[in-house]
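One chain of protein is taken out of this complex; the other chains stay put.
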Amino acid sequence: MKVGIVGASGYVGGEVLRLLLSHPKVEVSMVTSRQHVGKFLHRAQPSLRGFTDLKFSELDYEKMSDSCDLVFTAVPHGTATDIVKALYDRGMKIIDLSADYRLHNPEDYGKWYGWEHPHPDYLEKSTFGVPELHREEIKKSQLVSCPGCMAVTSMLALNPLIKNDLIDTDHIIVDSKIGSSGAGAGAGTSHAMRAGVIRPYKPAKHRHTGEIEQELSQTAGKKIKVAMSPHAVDVVRGILCTNHTFLKKDIDEKELWKIYRSEYSEERFIRLIRDKEGLHKFPDPKFLVGSNFCDIGFDLDRDNNRLIALSASDNLMKGAAGSAIQNMNVMSGFDEFEGIMYSPLTPV
Amino acid sequence: MKVGIVGASGYVGGEVLRLLLSHPKVEVSMVTSRQHVGKFLHRAQPSLRGFTDLKFSELDYEKMSDSCDLVFTAVPHGTATDIVKALYDRGMKIIDLSADYRLHNPEDYGKWYGWEHPHPDYLEKSTFGVPELHREEIKKSQLVSCPGCMAVTSMLALNPLIKNDLIDTDHIIVDSKIGSSGAGAGAGTSHAMRAGVIRPYKPAKHRHTGEIEQELSQTAGKKIKVAMSPHAVDVVRGILCTNHTFLKKDIDEKELWKIYRSEYSEERFIRLIRDKEGLHKFPDPKFLVGSNFCDIGFDLDRDNNRLIALSASDNLMKGAAGSAIQNMNVMSGFDEFEGIMYSPLTPV
Amino acid sequence: MKVGIVGASGYVGGEVLRLLLSHPKVEVSMVTSRQHVGKFLHRAQPSLRGFTDLKFSELDYEKMSDSCDLVFTAVPHGTATDIVKALYDRGMKIIDLSADYRLHNPEDYGKWYGWEHPHPDYLEKSTFGVPELHREEIKKSQLVSCPGCMAVTSMLALNPLIKNDLIDTDHIIVDSKIGSSGAGAGAGTSHAMRAGVIRPYKPAKHRHTGEIEQELSQTAGKKIKVAMSPHAVDVVRGILCTNHTFLKKDIDEKELWKIYRSEYSEERFIRLIRDKEGLHKFPDPKFLVGSNFCDIGFDLDRDNNRLIALSASDNLMKGAAGSAIQNMNVMSGFDEFEGIMYSPLTPV
Partner (left out) sequence: MKVGIVGASGYVGGEVLRLLLSHPKVEVSMVTSRQHVGKFLHRAQPSLRGFTDLKFSELDYEKMSDSCDLVFTAVPHGTATDIVKALYDRGMKIIDLSADYRLHNPEDYGKWYGWEHPHPDYLEKSTFGVPELHREEIKKSQLVSCPGCMAVTSMLALNPLIKNDLIDTDHIIVDSKIGSSGAGAGAGTSHAMRAGVIRPYKPAKHRHTGEIEQELSQTAGKKIKVAMSPHAVDVVRGILCTNHTFLKKDIDEKELWKIYRSEYSEERFIRLIRDKEGLHKFPDPKFLVGSNFCDIGFDLDRDNNRLIALSASDNLMKGAAGSAIQNMNVMSGFDEFEGIMYSPLTPV
């Protein structure tokens, strides 16, 4: 299959590129970057030196539809709206890594992003790209929108609890911690100023809340609210979501494991973490670097009737590019784990 | 004043030592360490080379009571019980940095620490060493027990909320993030295995919960429960407590600031962080390294009626040694900020 | 091919295991660890959860020779001498990752390691495991000894200079910088004490010097001395060797590149780094994490007639486990890059 990438000079686009270059079913035929037109890919992605002789092109829809069967768009939020539409109108399959086609309700863009969506009628054409939740729809979809990194990590832990009506839906707190690669290479993130931070960066009203609420509400069949607070910590790759919930009924540890197992035992990219000893009693993104897993575990706080559901991932893999390839595999009828079944690098 | 330190080869004891060596009212006269008897202090505390010619001694109560007016005990939890008693019985002033005299109710040692306190009748002799809460008692106390680092950081943010009866006390969630120096130099913390972690290490039933509940309950005049979950992150010094609370009444930001200001405007070591721009909109321990401040701020999540009270400190300073010196200053009638009013090092 | 690993609970053994579990030509049939006998591999190597159901065994030579065609030994220096001999005497193929069979001259063990080799007559049976230097011998070898991480990284940059007689052999300075995973999880490496170090740890007489001198001397046909100084820096994986050399003749940049190219153009795991712009003008292990490459580049200091030859690698890959698999591939007639041709993870 011939595949293109729009915007491959950033972290997410670079990771999509890295994975595709080793994917057995795919040929990367076109890669764009406004900044680097005409230059070798390794100029922006030095790690890939030796893996391809391709150069960056300009974004030319004509050429792209001639040379690609499927396109990944990895451009900043707000700038994918037109690009995705243009590719869609040419009949191409698209996997979008921005937030621009994640929310189904156009009004949610006003609420969470502060702008009006220019193509609201295209939102319903987009499938929310979490195969564990929407595999069948993804198979048939022309446009798949990959989830936010914190959103997917959190909802995979929370969804079984909502589905089984286990928790008080008035007090769902998602306290997440994330590495610097999640932010792109923007302002205010110089090393000296970001090293060693434990920085709350949007304690209320973070944008990913919208996606989590959308998906959990769909599961619940009623409006679910989530209270999310992300924090920047000193790591490059990695997300941990500490999902604090309060149990509605008396349920023991074994039953909880049973529920998680019944939900996820067939899922290759979800690992349930349960150990009484050793280094890895609970999920920790340290043990996920470079892999497409979402590790899920929990602890019970009987004094407070609290269930702490913990989920971790590599924000550039399961949280972005890995999920994108997983979606491509599903859309294309490949084995779902093709090209992304890497073991985590440890220690790193 | 002549001061001794029992156990000065670790991080906390070393920090007490560092501060005392530059304290204008104090002479360090005796420092013990089982491991390093007879060796220069800089063997264990290389940073202090050139600041003293003192050597480590054995713990000899006789000599200690002869040569010291006040003693800091900085030994592991569980090993201070007898030492503190022995010093107390000799009539010495003691500032203990372990957990062994923090809890007033002997049963709480069973609950949180899993052992029975050998000297339960001494617990009432001990004052909980947070001057912002117990200044007058500390002044008159012979034995002051310094708080746990996460405990003091969290309770300073929560106490005004409890005192003013603002929050739902059934859903107080303390999600804390802490650096490696908080753990001491124990097993399982090798650099390669700890670098880059975002590790939940005791999602339920963490020991510091006991102290927070004790203090907040005293403020509330009723039993308060706290749902605490600490996480190890990749930094050496620093704690952030994200205290998720739910408001019982409709209150706006200005009123909240007023409450915090009225509580803390006279407190030299508490800074209220309130900025709409810049690097420091919310507390972040990055901007507290080496200082004795506890920075407090908050954000409001109207969708969920949630108040996120944020508090940060340097776990070895306000979270341990800095508080200890502050307590010494209060006990000794010195200016409370003597020897600890350092500005944070930034960037570091 | 059935493969065993002796000592797979450490970093190097774990990395060998990780690579083998995804190697298309290999089945891992036996893995030993004294500490973890009877436990699942993921207890010690949590990243590998889901990749195998194997458990740790005791080291039983009988069973090992029944169930394995080839064995990797990844035990601490000094403890491999007997194990390797025992396996060798049973006729097994061995790839040793300790230093115990690297040096050909028994006296060198006295000089660099301070002990006498108990099986000096086995040293000549061992091939020094750098395929770029000894591919033909490795093919025929029963016992291959993998190089030290700093040694292989340095010698790959220096060898072409020696071979072409370009540099003053009285002033070869190898200033190397290495991450914490190179040291194992031993004493003195707690996170709080190792984070942020730039620590010279053996400025003179480091053990890897012996290997570098052995190999360069063989190339030169005369005794070559190397002045090596390693430094611990704050990274988990990665080595940079700054090889300061002084040119004997006037040679320009182009000729130097030509020499390196003629040496390495066929080598899949050596990348020559030459860029005037961008992030990667010189080798940097940041861009090598998880890969088996050794990146080589240089700069010329005309004022001092100095050639700075720079080489970088991932110390657990090309510096240990990756080289080990590369050796296995060579010994077994597999494609040399089978199972180790991963692109580096960036950013990480």
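In order of appearance the chains are A, B and C, and numbering begins at 1 in each one.
Rule of thumb we're sticking to: contacts are C-beta pairs under 8 Å (C-beta built on N, C-alpha and C of every residue); 3 or more make two chains touch, one makes a residue touch a chain.
All figures in this text were calculated on a predicted structure; none of them were measured in a lab.
J.: Let's see if you follow the contact definition: name the visible chains touching the chain that is missing.
T.: Those shown chains that the absent chain touches are A, B, C.
J.: Specify the residue from the set C:2, C:25, C:231 or C:268 that touches the hidden chain.
T.: C:231
J.: Spell out the interface residues on subunit B facing the chain that's missing from view.
T.: On the subunit B side, contact with the omitted chain comes from 11, 14, 18, 21-22, 42-51, 181, 236-237, 271, 273, 275, 277-280, 287-291, 293, 342-348.
J.: Residues on subunit C that touch the omitted chain in the whole complex?
T.: 171, 173, 175, 177, 188, 192-193, 195-201, 203-205, 225-227, 229, 231, 233-236, 238-240, 242, 244, 246, 279, 282-286, 289, 298-304, 306, 308, 310, 312, 347-348
J.: Which subunit A residues touch the hidden chain?
T.: Contacting residues on subunit A, toward the hidden partner: 11, 179-181, 183, 185-186, 189-196, 234, 236.
Definition applied: only the chains that are shown with their structure count from here on.
J.: If I average the Cα coordinates per chain and compare with the overall Cα mean, which chain comes out closest?
T.: So the chain nearest the centre of the shown protein is A.
J.: Write out the two chains that share the greatest number of C-beta pairs in contact.
T.: Top of the contact-pair ranking: A-B.
J.: Averaging only over C-alpha atoms, locate the centres of subunit A and subunit B and give their separation in whole Å.
T.: 38
J.: Return the distance between the CA-based centres of subunit A and subunit C, expressed in whole Å.
T.: One centre to the other, that is 36 Å.
J.: Would you mind listing the residues of subunit A that make contact with two or more other chains?
T.: Those would be 236, 279, 289, 347-348.
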